[in-house]
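Below: one structure in structure tokens.
For this view, one protein chain was removed and the others were kept in their places.
So, chain A:
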Amino acid sequence: MWFEEIEEIFKGYLPYYILIFLPIFIIVSPVNPVTGSSEFPVYRMQQYDLHGIAHGCRSAGINLEAKSLTGWSTPRHCIVAKLGDLTVDSFKNIKLKAGALLIMLPNNLENLSPEDKQHLLILENAMIAQEISIPVYFSKYSPELETIVRDIDMNLDTNDMSKSAAEGIINSIAANGYQIVVSSSSPSLRNDAKIATIHGYIPGYSSDGKIQTIVIVAHYDSFGVAPELSFGADSNGSGVVILLELIRLFSGLYAEQKTRGKFNLVFALTGGGKINYQGSKKWLEDQLDSVDGSIIQDASYVMCLDTLAANDSIYMHVSKPPKEGSPSSLFYKELKAAAHNIHPAATVEGVHKKINLADDILGWEHERYSIRRLPAFTLSTLKSHKDFRKYTISDTRGNLDSDRLMRNTKIIAEALARQIYGVPSGEIFGNSWNIDNKHIAAWIDFLAKQPRSPQILSTKDNLLVATFKDTFNKFLRDVRITNAVPDKRDPDFQFYQLSSGTVNVYSVKPAVFDLVLTIGIVIYLLILYLLIERIPLLYNLACSFTLNAKMKVN
């Protein structure tokens, strides 16, 4: 009997061709027609190859169920966790067995407690040390994501024995699940990567014709666990800012014939400082191997500036202790004296570290120059080249001590000027020509506002590189850009695409929930059916009601 009814439906108003058209509609319509109700911008972890060794995460696409740090079990789960809850051990476990990892950063990287900061540094270092096959993403803090993380943590308790069986069943039916989707293909190798080094100089003057050369170098890139999150205010924004301030100060002095020093000053902003000083390497090769010879071939010394606002003490890192009376040892003395004059608490120390030729990775930038037998040293406020603070996403503008940066700028400028003009223990920069704090602040704000990871800066016609070039052109002569391009057969470095993306978080229900919903709907429809059946009764009731009323009126 019901069969006839269905037949009648088809005859009446559900024509048979629906049986053909409906499947066609289903096939042609897109798979995921909704955009997720929660979308977050996410930043992918570093991925690069250095000297043939792969670093960072190797894949990008995610389409997995979200689980908490403690609730996951299979490679079909994407772990969503807050940075503070992730430990190095749990990360190692996830790296091997889970499907993907999404990390939410703390609300404010500036307000972290010292322990949290230390935790972040260690974690970042552990993550970047090796190759990771699963996709790893970072997301900035957002309240919605926070709710999702909390929700996922709650769902953990489904296996909790302390709850009653009924609660467990309800939980397993109605639990809010989340599906994490990052739709992107696997990251491909970038062919257009090139690392720019901007350099120029101001010529000195000496009546006897003997002009020496001082080279000042700073790398301008930064590094953190995710390229788009590495702002590198201190490492190496501070070095760049000091270099730019030195350019401004000395080009002003050199413009006047009377105050022209007897040193040529060569300035270079090198790229790829965080990937084994590739920019310096290429630039030095070009300069030393060029036919017509370069002035840096017989430089008095090469001064590298690296991370100069982390501490009050300034360390002068050398690979070979400078000989007594050499320009670098003189500079060291001037630096000590200037530091003592300007800020007595600031100490200057020499640190001697031999170049480890067995290791591919160099510690400090000056080692690139020392290898080629140029006298070189690095000025830094970090004592060890292994300091994690050089490679962290917590190195933001808010974490930078501007006063210290300005003080250190003053110390270095003063020491350099004293050596150039040969006036020991005399204050050179004073009222009329001094460090411009506004200039420094403007530059550091500008630099720390944009992520400056090597892969982001290595694009063609990069804006930051162009800005540097314009600034150099304003003050210096003979400004050039040297590009380091990885070798085709044996590349020193390789970058990959996809440094950021969008994650869609879908809230999903278990399949059982759908079945339960169907049962609910069927019951509802049955009740409705019975009600509609009873409508005549209701009508009769209404009739008798009005009839009674009329009787009363009559």
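We take it that a residue touches a chain if its C-beta (ideal position, glycine included) is under 8 Å from a C-beta of that chain, and two chains touch if they have at least 3 such contacts; residues count from 1.
Here is the rule we use: contacts and distances are computed from a predicted model.
Engineer: Which of "Pescadillo homolog", "BOS complex subunit TMEM147", "GUN4-like domain-containing protein" or "magnesium chelatase" is the UniProt protein name of the chain not shown?
Structural biologist: Matching "Pescadillo homolog", "BOS complex subunit TMEM147", "GUN4-like domain-containing protein" or "magnesium chelatase" to the record, the invisible chain is "BOS complex subunit TMEM147".
Engineer: Going by the touch rule given at the top, which residues of chain A touch the chain that is not shown?
Structural biologist: 9, 12-13, 26, 29, 32-34, 36-37, 179, 181, 506-509, 513-514, 517-518, 521, 524-525, 528-529, 532-533, 535, 538-539, 542-543, 545-547, 549-550
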